[in-house]
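Here the complex is missing one protein chain, while the rest keep their positions.
Moving on, here comes subunit A:
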Amino acid sequence: MSFVEVRNVSHSFGSENVLNQIQLSVEKGKIFGLLGPSGAGKTTLVNMMIGILTPNRGEIYIDSKKVPSFDVIDMTGYMAQSDALYQELTARENLEFIGSIYGLKSSDLKKRINAVMETVNLIDHLDKPVEKYSGGMKRRLSLATALLHEPKLLILDEPTVGIDPVLRKEIWDEFRNLQRNGITIIVTTHVMDEAEKCDELGLLRDGVLMAQGSPSELKEEYQSDSIEDVFLSVGGVK
């Protein structure tokens, strides 16, 4: 069984079908990109993986445990599309809060806070209230809260929106770093050049998983030069 297994998941909000028979698997230690335009159902799918949304049909297994499960939650770090930070509090206070929810001891917590803030390059802004942060800084702090408890699985919903290219590269370098430590990463994106950096891709459109494979496999299969072209081909535009 793969590390993450999505089996036959369908979901609808009211009469609107958002996911249709999704079937996918992610191997341990890979960076998996969920690529698709907005409204394709990416967020819905990752929310199901964390367990904050239960699918109408189908099931999801992570590390052989059926979602939702506190075992899975304990080892997963989640970064939502919205920054999910307490604006009045400083970065340190935000991290202390999330850390104590995960049950980190205060000495550990201090070390981890410094470590993750180094990682996202915000160590100099540790005691600044979040409301004074810029958009990109909030994004990075959000990522830091997801890394705090050293998760085995990272689920990141559009992590690099509003982040400049230099920093985006740094963040992707960090993903590679985490990957070397055996962490599995699932990331949603609608940016094509980010997609090229993933080990595996799932192309999602209108709630249907249209193709899955590594970027090179996909390009070969659809005889295209870029993932963008692949996307257009499967979408039936070309």
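Assume contacts are C-beta pairs under 8 Å (C-beta built on N, C-alpha and C of every residue); 3 or more make two chains touch, one makes a residue touch a chain; residues count from 1.
Keep this in mind: contacts and distances are computed from a predicted model.
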item: Per UniProt, the name of the complex member that is left out, chosen from "DSBA-like thioredoxin domain-containing protein", "ABC-2 type transport system permease protein", "Pyruvate:ferredoxin oxidoreductase subunit alpha" or "ATPase"; value: "ABC-2 type transport system permease protein"
item: Omitted-chain contact residue, chosen from A:24, A:80, A:120 or A:230; value: A:80
item: Absent-chain contact - pick from A:98, A:122 or A:210; value: A:98
item: Hidden partner interface residues of subunit A, rising order; value: 47, 50-52, 54, 68-70, 73-74, 76, 78, 80-89, 93, 97-98, 100-103, 129, 145
